[in-house]
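A short write-up of the structure that comes next.
Only one protein chain is missing from this complex, and each of the others stays in its spot.
Right after this comes chain A.
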């Protein structure tokens, strides 16, 4: 008797659950999964929000792939979503957002107001890419690029590929927030731009707290990147006027970085960044013979010199913008007492700090060509 009652109760509950959960159902054909969100500055206190939603339309026997582009101006992102939602036949969902893009005009004033919803909304993944663009985000998103995937997908795949190849630092929302909250490090983001009929990677956007301060060019990104994190792969090319090293391309870069902090006689902090890297030569144009170990070590020294020079240039630029993107502050902080750290004017100190770069390279092999 009790058993039968149990079965009956369970059945009623199941019915209750299934009927009440129907409010949370999403029918794929009626849902618009936003893939890309873009923000432009419209005027003083309004932003233009652009959404890109991939659509698959099936009519009769024909299947069409397209992006639905929605745009509206509003005071906040979520307000815009309500306005945008009135313009589409689909229920807008943010669970599949892959890329969030900001125009530099917005980023310059600070992203703090926009960060709130990104942190609060549990449907927005912390693996979303953060992209800064110099031109209008709306213009980039609202056009199609011939010979490339649909725009939203194009941007997403372009960045993912670069992340995987480790040619650019992997900056997703998680990394941005993490460094934003860290008092010894400033966040960064990646940039893209239009280049003719295509899109291309445009360098690293440097932030101080939540404000965009400047950028590194794509050529500088490799040198920044080896100071920013350890590498397991990646390639880079060095060109110079020297006859010994007109051009070298290293592949399969493996690098380790280490930051050491010490004090000089005057009591100022000095940072030494040690970079160790190795790779295999893919291309070499120069008058040396790589089979000889003397020539090889000469080339290694030339490489070291070059890397040190370029890295120091990048560091100077970072210091000029007062953006501690490498996280020197974390290391200085860990050397200080709590009181000393809180009392020290770190931003000033950082701008004037002596930061030296030391590089040590090793050529693992020189490929199939024995010369």
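Some notes on this structure:
Keep in mind that, in the parts below, contacts are C-beta pairs under 8 Å (C-beta built on N, C-alpha and C of every residue); 3 or more make two chains touch, one makes a residue touch a chain; residues count from 1.
FYI, contacts and distances are computed from a predicted model.
Within the choices "L-proline glycine betaine ABC transport system permease protein ProV", "Germination protein XA", "Phosphate ABC transporter ATP-binding protein (PhoT family)" or "cytochrome-c oxidase", the name that UniProt assigns to the complex's undisplayed chain is "Germination protein XA". One of A:126, A:143, A:263 or A:362 touches the chain omitted from the figure, and that residue is A:126. Checked against the full complex, the one of A:217, A:239 or A:334 touching the unshown chain is A:334. Screening A:30, A:178 or A:242 for touch with the missing chain picks out A:178. Only one of A:9, A:165 or A:270 touches the chain withheld from this view, namely A:9. One chain of the complex is left out; on chain A, the residues touching it are 6, 9-10, 13, 16-17, 20-21, 23-24, 95, 119, 122, 125-127, 174, 177-178, 180-184, 327, 330-331, 333-336, 338, 341.
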